[in-house]
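What you see is the complex with one protein chain gone and the rest in place.
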Amino acid sequence: MTLGATEASPPDGGLPSEHIAETAEAKQIEGRSLGQIAWARLKKDKVALISATLILLIIAIAVLAPLIVKISGFPPDQPNFKDSNGNDLLDTQLGGIPAGGLFGSGMSSEHWLGVEPQNGRDVFARLVYGARASLLVALGGTVVAVVLGTVVGMVAGYFRGWVDALLSRVMDILLSFPTLLFILALTPVIADRAQSTFGIPDNNTLRMGVLIFVLGFFGWAYLARIVRGQTLSIREREFIDAARSLGAGPGYVIFRQILPNLIPTLLVYATLIIPTYITAEAALSFLGVGVKEPTASWGRMISDASNWYEGNPLYLFFPGAMLFITVLAFNLLGDSVRDALDPRAGRS
Amino acid sequence: MFNYIVRRLLQMVLILFAISAITFFLFWATPANPALLICGKDCNTERIAEVNASYGFDDPLIVQYGRYMSGLVNPGGRELGSEGSQEHCSWPCLDRSLQNGLQVTDSIADAIGPTFWLATGAAVLWLVSGVLLGLLAALRKGKWLDKLSVGLALFGVSFPTLVLGYLLVFVFIVKGGLLPYPDQANSSPSAGLVPFFQFYILPWVTLALVNAALYTRLTRANMIDTMNEDFIRTARAKGLGERQVVFKHGLRAALTPIVTIFGLDLGALLGGAVITERIFSIQGLGKLSIDSVLGNDLPVVMGVVLVAAFFVVFANIVVDVLYAFIDPRVRLS
Partner (left out) sequence: MSTTASTEPVQPSGARDASAFLEVRDLHVRFPTDDGLVRAVNGLSFSLQPGETLGIVGESGSGKSVTSLAIMGLHKGSRAQVEGEIWLDGDELVSMRVEEMRRLRGNKVSMIFQDPLSAMHPFYKIGDQLVEAYLVHNDVSKAVAKKRAVDMLDRVGIPSPASRYHDYPHQFSGGMRQRAMIAMALMCDPRLLIADEPTTALDVTVQAQILDLMNDLQKEFNSAIIIITHDLGVVAQMAQKLVVMYGGRVVEAGDVRDIFYRPEHPYAWGLLGSIPRITGGGDRLKSIKGSPPSLINLPTGCPFHPRCDFRDKVPGDACVTDVPELLQIGGTPHAARCHIPSPERQRLFTEQIKPAL
């Protein structure tokens, strides 16, 4: 028997720990996929459970808004000037601020969170409907951004060459745009365009569609960069070579082989941008380019409240609190998802 | 290095050019009739035709774009057409407002000051507080200080700027009376330092909170990652004291990525902090842009977008060059 000479041993060691049948013991601990591990961690994470419950609750409020408002009794855009006893809700002498009620906001057993000054709209109903605008725009924008970013990133990373060069330049330019300003400037322009060219009335369906499109369109480039980088490295892995040598086309490889490996990244990115889009919707509506009157949006409510809050900060408090709770819940869940998917977390 | 900077500057010009074209064609293609804004109240079809002819709104878009760009490319600026008279617009010419007829370059020059003070002050605030808190949290990982800062950061990230701004105004100005109502005259340090700080302190806090929270998280995460690096283990294996390990070996590597992000965030803010400016009635670029957007004042919108894009792209270059100075791997490759 000769001793293993240095020249004869492979550079990264002679031990054969790779090609192997799994033992039962190993299977118990190591045989779980990343998804299973992440799920198990999430289920143990109290913060994740609480924030997920909160989010489901807010989604339920948004979906069931018409039902809830039926129970509370006042539609969100209906002006109210008298209560059921025929008393004035608003004090015309004082510029239309609510007459009485708890904290002078018109709160009563009929109007649970009071009424707005001047037009007497029910604050509770507007708050409930505001959840719709917020979630619809944020989730819609996220879907657009994630789909665009994933497809463009994968295409750039998979085909490389001039396709990659072209798409990467587009990403560079998009990332150099002053995004908020541009969204601000573009939203009314697109709404006008759609109205004049396609005859779509400038109502709130259109406005929300435009918001979703604009937020998504300016949000994909960053994700595309990440996806491109990951695709570049995934496509060098052996299972891709194997699939291609068996005759798999680019479409199959991209969507069946690369995409599943990107899912953790996409999940983390999506949970990161949902709260920023909720904030963005509120900001745009606040600035007057988002959701229009009379549709309720938390951003609009804050904007309206800015005229009255010095007298009664409750008008600011309700939409502000909803916005804060929603964003916080998504941020908390996002953190938990990211930690759960991070193979290093909790191990080092 | 010199070649690299020149190449990046050329790239910047190209990107700005692309942005100008995209912006122009998107905005000028709107059906909003610019002539209507100019001719004002007693408008009739003849007047509109007159305005269209003298302002050149009748020309094909590409001609209008060429004319617009000539004011930016030509060092002598260009002549602005108007009814019966010509007006010289010196370089860099960004055309003139449809609403008030003022040259956009002048309006922007007036608005840059307040935005500059607002953005830089807030940037200092969030950088210092974010990095310090993040660092402390990372070094006390798992202890109460860490948990507190993680909680604070999450709170800060989730606190909407619009709510925070009004909340601060309500507490400190309306109810507390601790600060005076904002007076535009105090928006530059020449008004005296005390009024200047009184004017900006709330806007700075408002603008800085979200980023301070983000920077806390970023610093903490970077520092924790760095302290798990092999070279930190090497530093300990050399027998270095923990203080030297943290401050000489850890901090430098952990803060490098933050330089990048800080430059980009500041660059983006110099284009205007729309919400904060609106809440505190600061006459900056953000206020200018939202006013022009709501007023359909396309030349002003176009001008603000270009200036903001310039800041973003320029910040990109500054950051890349700075990064090369910090990281020898970039500088010497």
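Going by the order they are written in, the chains are A and B; count residues from 1 in each one.
By definition in this document, a residue touches a chain if its C-beta (ideal position, glycine included) is under 8 Å from a C-beta of that chain, and two chains touch if they have at least 3 such contacts.
Keep in mind that this is a model prediction, so the values were computed, not measured.
Trainee: Among B:Val51, B:Val157 or B:Ala253, which one touches the chain that has been omitted from the display?
Mentor: Only one listed residue reaches the unshown chain, and that is B:Ala253.
Trainee: Out of B:Glu50, B:Glu79 or B:Asp327, point to the residue that touches the absent chain in the complete complex.
Mentor: B:Asp327
Trainee: Which listed residue, B:His88, B:Lys147, B:Lys175 or B:Lys238, touches the chain dropped from view?
Mentor: Of these options, the touching residue for the absent chain is B:Lys238.
Trainee: Just the residue numbers, please: which parts of subunit B touch the chain that's not shown?
Mentor: Looking at subunit B, the ones touching the missing chain are residues 229-231, 233-242, 249, 252-253, 256, 326-329, 332-333.
Keep in mind that, in the parts below, only the chains that are shown with their structure count from here on.
Trainee: List the residues on subunit B that touch subunit A in their complex, please.
Mentor: Going through subunit B, the ones touching subunit A are 15, 18-19, 22-23, 26-27, 29-32, 154-155, 157-163, 166-167, 170, 174, 228, 268, 271-272, 274-275, 278-279, 286, 289-290, 293-294, 296, 301, 304-305, 308-309, 311-313, 316.
Trainee: In the complex formed with subunit B, which residues of subunit A make contact?
Mentor: The touching residues are 172-173, 176-182, 184-186, 188-189, 192-193, 195-197, 275, 279, 282-283, 286-289, 299, 302, 305-306, 309-310, 313, 316, 320, 323-324, 327-328, 331-332, 335, 348.
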